[in-house]
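Showing subunit A:
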Amino acid sequence: MFEEFDDKTPIYLQLVDIFKVSIANGTWPIGGRVDTVRDLAIRYQVNPNTVQRSLSELERENLVFSERTSGRYITKDEGVVREIRANLAARKISDYAEQMSLLGFGSEEILAMTGRYLSEGNIGG
Partner candidate 1 sequence: MSMIMIENLNKSFGTKEVLKDMNLSLEPGQIVGLVGPNGSGKTTLLKILAGLTSDYTGTVRIGGKPLGVETKAMVSYLPEKTYLSDWMRCVDAIDCFNDFYSDFDRNKAMEMLVQLRLDPKQRIKTMSKGMQEKLQLTLVMGRQARVYLLDEPIGGVDPATRSVILDAVLKQYSEDSLMVFATHLIADVERIFDRVIFLGFGEIKLHEEVDKIREKYGKSVDEVFREVFSCLVSL
Partner candidate 2 sequence: MFSKLVKHEFRATRRVIPFVFLLTVFIAGMMTVSVALNLEAIVGITMGLLIIMLIAEVIITYALIVWRYYKTMCGNEAYLSHTLPVKPHLLMWSKFLVSFVWVAISYLVLAACMVLLIIIFAKGTGTTLAEIFDQLKIFWQAFGLRGHEVTVIVSIIGLFILSIVSGLTQIFFSVSLGSTSKLHKYGIGGPILVYVVLYFVLQIVSMAAMALVPLAFAVQTTEAGELSFRIVSRNMLEWFIETIRNGEPVSNAGLVGIGSYLILPVLVAVLLYATARIVDRHTSVR
């Protein structure tokens, strides 16, 4: 129905992350039109002004841009989208690596375990 939000960080920052993932995985296609603030607010059941603030943040990072009359669009620059995708990936990998090393695994072991997991076909495609 809607995303769970964590309690500690501001909601607008969590929304920025959710929107970035949508852009990275193509749910929000390159050059496509961004849903209206109202629709997004209803979809995620969050305050419209919070959505507004998150979109402004995405604008500042050049991920979306607004046309004066027709609304907001997702960037047409594939380079920016690739970059955001790479950044998100890098962050996930670093979180993962950090957690595994907390469990006491070395680099070699982490790599081997991950390789084995993937080769068993746990992730489709």
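Following the convention adopted for this analysis, a contact is a pair of C-beta atoms (placed from the backbone, for glycine too) under 8 Å apart; a residue touches a chain by one contact, two chains touch by 3 or more; residues count from 1.
If you want to know what made the cut, all candidates are chains of the complex that A comes from, given by their letters.
Just so we're clear, the structure is a prediction, and the values are computed from it rather than from any experiment.
Once the contact definition is applied, which of 1 or 2 turns out to touch subunit A in the complex?
So the candidate in touch with subunit A would be 1.
Which of the residues in subunit A come into contact with candidate 1 in the complex?
1, 5, 7-12, 38, 41-42, 45-50, 53
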